[in-house]
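Only one protein chain is missing; all other protein chains are in place.
Right after this comes chain A.
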Amino acid sequence: MAQVPKQIEDLVRVVARAFYTDLYIVVLDALVREKYIRQDLLSKKLHVATKELRKLLLQLQEQKLVKCEVRVQRKPTKSNNNNENSTEYQRAVKATFWYIDYFHLIDVIKYRVDGMRQKVTEMMAEGHVYQSFQCQKCKEVYSSLDSARLFVPTEGVLRCDNVIVRNTLCKGLVEEVELEGKVATVKELQTRMENELRPILEMVAQAEQEKVPLHPLEGLDADQLGMIISDNPDEQPSWDTLREEFYSHRNNSHPNYTQSSFVEKKDEDHKEEQVKVEIVATEEGTSHQGGNELFKQGLKHVPSWFEEGKELESRKDTDGRGVVENDWIVELEDSHTRGGESLEQVPLDEYSLAYYRSLIGATNSQTTSKEEGSELLSSQEPEEDTLFEETVENSLLEEEGIHSCNILMENGQVMVQVQGQLIALKDVKETHLKQMTTDEYLAYYETLMQTQVTQS
């Protein structure tokens, strides 16, 4: 970067504090520090919304303090084939860079000071030009433009020509309205302004002796320029890069998964609505290993949208889900719904698996509560994988509007509960229906419906 003399940088800081509000001061100070910075990076550094920052910068640009330029960036991306000679580029992205226009800074400040002085002079002159006169008798007020009409040459004074009654003029003595108060205010303003401008003007006089670069990137060759513009250390990786990195790791644990299919499906099913997706991963690891470790170790950059979730204890309290050691909450702008497609057609991604895994926890807890009421399921604990598949199936059925229930089977017969006792579905009579509790009746009804659907 081209070196800017310290006096000039100090001048910018002083000018910012003299003429601008806090927001502008922060922006100008940041530009002095960074010299040449992309708009979005500046926004992140200052924790100011891009829209608001742009508004501030445009106002500064209008006052000729800062300048901007748009640069088109194309980065080489990883090629799928191993041919090193072929370089593929990402889509060209336009980036806006901002910098302080040091070259014209002195002129801008001088012009501004001159404008302020002119304004004060005009204010002072304006008060005198349209000086007021007032009749001492009828209190009629006249402007200095009326003075020629009111002047009586023989007496050398101004006389009121206000008609009091018909054919009778006031003829009272017209005297000048004192402007001393108003003039004194303007004079005080002028004095204060000059006092406050003095240090700035002294700094301007010093700064005029310094050599100022025309542009912050002045004197850099192409390589250095490229380093500054593209290889900014603070630059956040793009979403595409992060996703690619993330799923390249995921491929190791999910051989069925293909990135290309995901990308295609994602593009097709892309929705703008914001979907909150929770990734739940155990430390012991299951089908997708690692969970949070994957994020901690696998990813080079933690994406901006990624934040560590709360401790599970608090989540358990609110959601009542199963106990998992650690979990991560991720908010994405993408929807992972596979509208209308079956599970076999589309490979499940990490988020879906996590979601279904959370359902397992919920089902487990429900099952445990049911065990207290019946001894049917106590004999055999279902395998986790089987339960997982059932849950997935149920979830998909629920998505399609078909609600399934747990059908109790004994000796090949469908059973329902009446007063806590199991009775075969076909043996249920009207008396049993009256004896059933509400929950038992609902379970009976669902089982009956399910059986009828299956038979049909």
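The criterion applied here is as follows: a residue touches a chain if its C-beta (ideal position, glycine included) is under 8 Å from a C-beta of that chain, and two chains touch if they have at least 3 such contacts; residues count from 1.
Operating definition for what follows: contacts and distances are computed from a predicted model.
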Omitted chain, identified by the protein name its UniProt record gives, among "V-type proton ATPase subunit", "NEDD8-activating enzyme E1 regulatory subunit", "DNA-directed RNA polymerase II subunit RPB7" or "Mitochondrial ribosomal subunit protein-domain-containing protein": "DNA-directed RNA polymerase II subunit RPB7"
Residue among A:L179, A:L225, A:L433 or A:M449 that touches the chain left out of view: A:L179
Touching residue (missing chain; options A:Q73, A:S147 or A:Q206): A:S147
Options A:L58, A:V93, A:V141 or A:V157, residue touching the unrepresented chain: A:V157
Touching residues on chain A - with respect to the absent chain: 125, 127-131, 133, 143-149, 151, 153, 156-158, 176, 179, 183
